[in-house]
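Moving on, here comes subunit A:
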Amino acid sequence: MSHGTIDRLVYMANQISKAFAHDPEAKAVAEISDHLKKFWEKRMLAQIFHHLDEGGEGLDPLAKQAVAALQRKAQPA
Partner candidate 1 sequence: MGLIQETDYGTKPRQATALVTLTIDGESITVPEGTSVMRAAAEMGTQIPKLCATDTLDSFGSCRLCLVQIEGRPGTPASCTTPVAPGMVVHTQNSKLAKLRKGVMELYISDHPLDCLTCSANGNCELQDAAGEVGLREVRYGYEGKNHLDAEKDVSNPYFQFDPSKCIVCSRCVRACEEIQGTFALTIGGSGFNSKVSPGISEDFFDSECVSCGACVQACPTATLMEKTVIEIGQPEHSAVTTCAYCGVGCTFKAEMRGEEVVRLVPYKDGKANHGHSCVKGRFAWGYATHKDRITKPMIREKITDPWKEVTYEEAISYAADKFKQIQAEHGKDSIGGITSSRCTNEETFLVQKLIRAGFGNNNVDTCARVCHSPTGYGLVNTYGTSAGTQDFDSVDEADVILVIGANPTDGHPVFASRMKKRLREGAKLIVADPRRIDLVRTPHVEAEHHLALRPGTNVALVNALAHTVIEEGLADENFIRERCDWEEFAEWAAFIMRPENSPEATEVHTGVPAAELRAAARLYAKARNGAIYYGLGVTEHSQGTSTVIAIANLAMATGNVGRPGVGVNPLRGQNNVQGSCDMGSFPHEFPGYRHVSDDTARHILEIDWGVSLSNEPGLRIPNMIDAATDGTFLGLYIQGEDIVQSDPDTKHMISGLSAMKCVVVQDLFLNETADYAHVFLPGCSFLEKDGTFTNAERRIQRIRKVMKPKNGYADWEVTLMLAKAMGMTMEYSHPSEIMDEVARTTPSFAGVSYKALDDLGSIQWPCNEKAPTGTPVMHIDGFVRGRGKFIISDYVPTDEKTGPRFPLLLTTGRILSQYNVGAQTRRTENSIWHAEDVLEIHPFDAETRGVKDGSWVKLASRAGETSLRAKITDRVAPGVVYTTFHHPLTQANVITTDYSDWATNCPEYKVTAVQISLSNGPTEWQNEYNAHSAQARRIVPPVAAE
Partner candidate 2 sequence: MTPLWDASRAAEIIAQYLPLEGPMLPILHALQEEFGYINDDSIRLVAQTLNVSRAEVYGVVSFYHDFRQAPHGRHVLKICRAEACQSMGSEANASKLLQSLGLDWGGTTPDGRLTVESVYCLGLCACAPSAMLDHDLHARLDEQGLKALAGEAV
Partner candidate 3 sequence: MRIFVPRDSVSVALGADKLAAAIASQAAERGVEVSIVRNGSRGLFWLEPLVEVETAQGRAGFGPMTQADVPALFGDLAAHPKAVGLVEEIPFLAKQQRLTFSRCGITDPLSLADYQAHDGFKGLENARGMEPAAICAAVKDSGLRGRGGAGFPTGIKWETVRNAKAEQKYIVCNADEGDSGTFADRLIIEADPFCLIEGMAIAGLAVGATRGYVYLRSEYPLAIQILREAIVIATQAGLLPNFAMEVREGAGAYVCGEETALLDSLEGKRGMVRAKPPIPALQGLFGQPTVINNVLSLAAVPYILAEGAAAYAACGMGRSRGTMPVQIAGNVKHGGLFEIAFGITLGELINDIGGGTASGRPVKAVQAGGPLGAYFAPSQFDTPYDYEAFAARDGLIGHGGLVVFDDTMDMAHMARFAMEFCAHESCGKCTPCRIGSTRGMETLDKIMAGEKVAQNTEILRDLCETMKFGSLCALGGFTPYPVVSALNLFPEDFGATPLPAAAE
């Protein structure tokens, strides 16, 4: 695992996603984004949002959806 911060954040998001992967998709997305909201500091969130904006390389599909959902909530258009 690289020590780049964004690599770690992507890894963490994917890891969280795996923990909820057994849930139905919609529920899983909600749980994952809720988890991120509860435990991630804002610069971590900013970085992952930015990463998603850049294409979200490395993020699992579920993680991607969850980050996107959270981003929508955090930065209402």
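In picking the candidates, the idea was that all candidates are chains of the complex that A comes from, given by their letters.
As a working rule, a residue touches a chain if its C-beta (ideal position, glycine included) is under 8 Å from a C-beta of that chain, and two chains touch if they have at least 3 such contacts; residues count from 1.
The structure presented is a predicted model; accordingly, all values stated were derived computationally and were not measured.
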Complex partner of subunit A (touching, any copy) among 1, 2 or 3: 1
Touching residues (chain side subunit A, partner candidate 1) in the complex: 1, 3, 5, 8, 12, 15-16, 18-19, 21-23, 35, 38-44
